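Note that one protein chain of the assembly has been removed; the remaining protein chains are unaltered in position.
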Amino acid sequence: MRRTLSGVAVAAIVLGLAVAGWAAESTLEKINRTGVFTIGTRTASPPFGYINKQNELVGFSIDLAELVHRSLEKKLGKAIKLEKKESTPATRIPLLSSGTVDLIAGTMTDTRPRRDSVDFSMTFFVTGAQFLVKEGSPIRGIQDLAGKRVGAQQGSTNERAIRERVPQAQLVVFPDQAAGFTALVQGRVDTYTNDGIQLWGLKFKAPNPNEWKVVGDFYTYEPYGMAMRKNDSDFRAVVNNALMEAIEDGEYFKIYDKWFGPKTDTPYPLSDSAKSFLLMQVVPK
Amino acid sequence: MSFDWGVIATNWKFLIVQGLLGFGSFSGGTLRLAIPAIILGFLLGVIIGLCRLAHRPWIHYPAVVYVEFFRGVPLVMVIFWFWFLIPQITGQHPPEYTVALTAFVVFEAAYLGEIVRAGIQSVPRGQVEAATAGGLSYGQTTFYVILPQAIRNMIPSLVTQFIVLFKDTSLASIIGMMDLTKAAQTVSQREIRPFEMYLFIAVVYWIFTYSMSRFSQWLEIKMSPERAPTRRAALREAARAAAA
Partner (left out) sequence: MPLTAFLGIQYDFRWNILWTGEYGHWLLQGIWMTIRLSALSWLFASFLGILAGALRTVPFAPLRALAVFYVEFFRNVPLLVWLFFWYFGAPQMLPRVAQDWLNVHGPEFWSAVVGLSVYHGARMSEVIRAGIQSIPKTLLEASVATGLSVGQSYRLIIVPIALRLIVPPATNESLNLLKNSSLALTIGVAELTFMSRQIETYTAKAFEALTAGTLIYLVLCLGISATMAYVERQFRIPGLIARVGRAEH
């Protein structure tokens, strides 16, 4: 009994050490080996990534990740399975660095401190942080926050910005958007802050959109990028090429129209400056 | 203040088939997590319990450290640890179901190990002596004489801990596993119906755990009818005595 126990222990250690040697491989090698491409995406941030009324996980960022997926299959020359995992601002960098996901395709803002931990693709969306309030609320923007209860997500750029710039506000931090938005609905917080486009998504997907309004000038600049592990330029090239091709041949704008077009729940026309910014990121073939 | 109970009916399939049972496009399922966790947790718990009773210090002390460690930290912490560490150390990237399962098994084994230990220690020493005198080896004594009797003693506490484990599966929702709690969260956030949603899953959980605890009482009586504490009889007695 004791002998078998120690035998099992030794085997486990040896196995663990052997497997640990696999830790340092590039993303393309890993996808090729496992045949699975895992993305981390949002589950409560319409229309980037959310669970719709049919209880399916869909969204703008997910569709863009699909483009990357197709590109990967072409590059590796075989069928690859696409897996979607939930990631939140607090969990996405650890999920990425631990290898649990290969690409974060959600609502992640490209910032310089974050570039210490991860690499970003080209910017695929531009927005800024604003506030979501109930119709009739006195809050008009970041200037009205003193003493008010502000909801935010743990790990988001908005949470950090409010903490640093408006210390007089009472910040209430939730682990995810679902909790934060419900808290706003129930009146537990006076306002909920996030990137403007996400707030529009929440407003329009709410049972009664007219109850909510998005207020305030952009108090931060939020360029969205897809995040991946550092020092993985081959994979990064695949992602960027997929996005650039989509912008070039118009596929990106079709997808944009599908989620933000005039006929959708969350109409958000592409500004001229945003459009030229996207086009200018496409470097020549 | 109005209630919309229809939201339960509309999302019934998602809540029960995906959330509770675990069949659907998301990785998850309360039962899919609870049942293997109970089985594996029990097996590991038996090992830990036996290790704690071992005489060799190099088996005994690690087991003690294991039990004291996992009984001194919250399960949420353990789940976060496994979530970060498993991929770092092994280089493998398991789905959140596997992470949650591993965390539960390792955590619950500490508690189950204590129950196993208490069960084994409640078997009279004379049994071990008689078995050794009869010529059985340590392994044979443990397997054929001690464990069967110990398990009979342990059953109530074991089922109690299994019920705790079943309830703890709700914590897997924190790392994104689509169990019953997360399914309710998702629907509640979309439809803004927290009261109806959470009350509904409270009832579902209640049905399961209450059934398990009634089953445990039945099992107790079935296994040792001569020792069954009949609480109703004791209460009746107290009532009669106090009224007299």
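Every chain is named by a letter (A and B) in the order it is written, and numbering of its residues begins at 1.
Following the convention adopted for this analysis, contacts are C-beta pairs under 8 Å (C-beta built on N, C-alpha and C of every residue); 3 or more make two chains touch, one makes a residue touch a chain.
All values derive from a computational prediction rather than experimental measurement.
Novice: Tell me the shown chains the invisible chain touches, ordered by label.
Specialist: So, spelled out: the chain left out of view touches A, B.
Novice: Among B:F23, B:F195 or B:F215, choose the residue that contacts the chain missing from this document, as touch is defined above.
Specialist: Counting the whole complex, the residue in contact with the absent chain is B:F195.
Novice: If the hidden chain were put back, which of B:V64, B:A130 or B:V164 would touch it?
Specialist: Spelled out, the listed residue whose C-beta touches the missing chain is B:V164.
Novice: Would you indicate which residue among A:V173, A:V214 or A:L270 is in contact with the undisplayed chain?
Specialist: A:V173
Novice: For the chain that got dropped from the picture, name the residues of chain A it touches.
Specialist: Touch set of chain A with respect to the missing chain: 16-17, 20-24, 89-90, 93-94, 97, 116-117, 149, 151, 154-155, 160, 172-175, 179, 182-183, 186-189.
Novice: When the complex is taken as a whole, what residues of chain B touch the one chain not shown?
Specialist: Contact residues on chain B toward the absent chain are 1, 68-69, 71-77, 80-81, 84, 88-89, 91, 156-157, 160-161, 163-164, 167-171, 173-174, 181, 184-185, 188, 194-199, 201-202, 205-206, 209-210, 213, 231, 234-235, 237-239, 241-244.
Following the convention adopted for this analysis, only the chains that are shown with their structure count from here on.
Novice: Using the touch definition up top, name the residues of chain B that touch chain A in the complex.
Specialist: Chain B reaches chain A through residues 11, 14, 18, 24-27, 47, 50-51, 54, 56, 59, 83-84, 86-96, 138-139, 142, 174-176, 185-192, 194.
Novice: Using the touch definition up top, name the residues of chain A that touch chain B in the complex.
Specialist: 1-2, 5, 16, 19-23, 38, 43-44, 50-51, 53, 55-57, 83, 85-87, 91, 94, 98-100, 175, 177-179, 181-182, 185-186, 205-207
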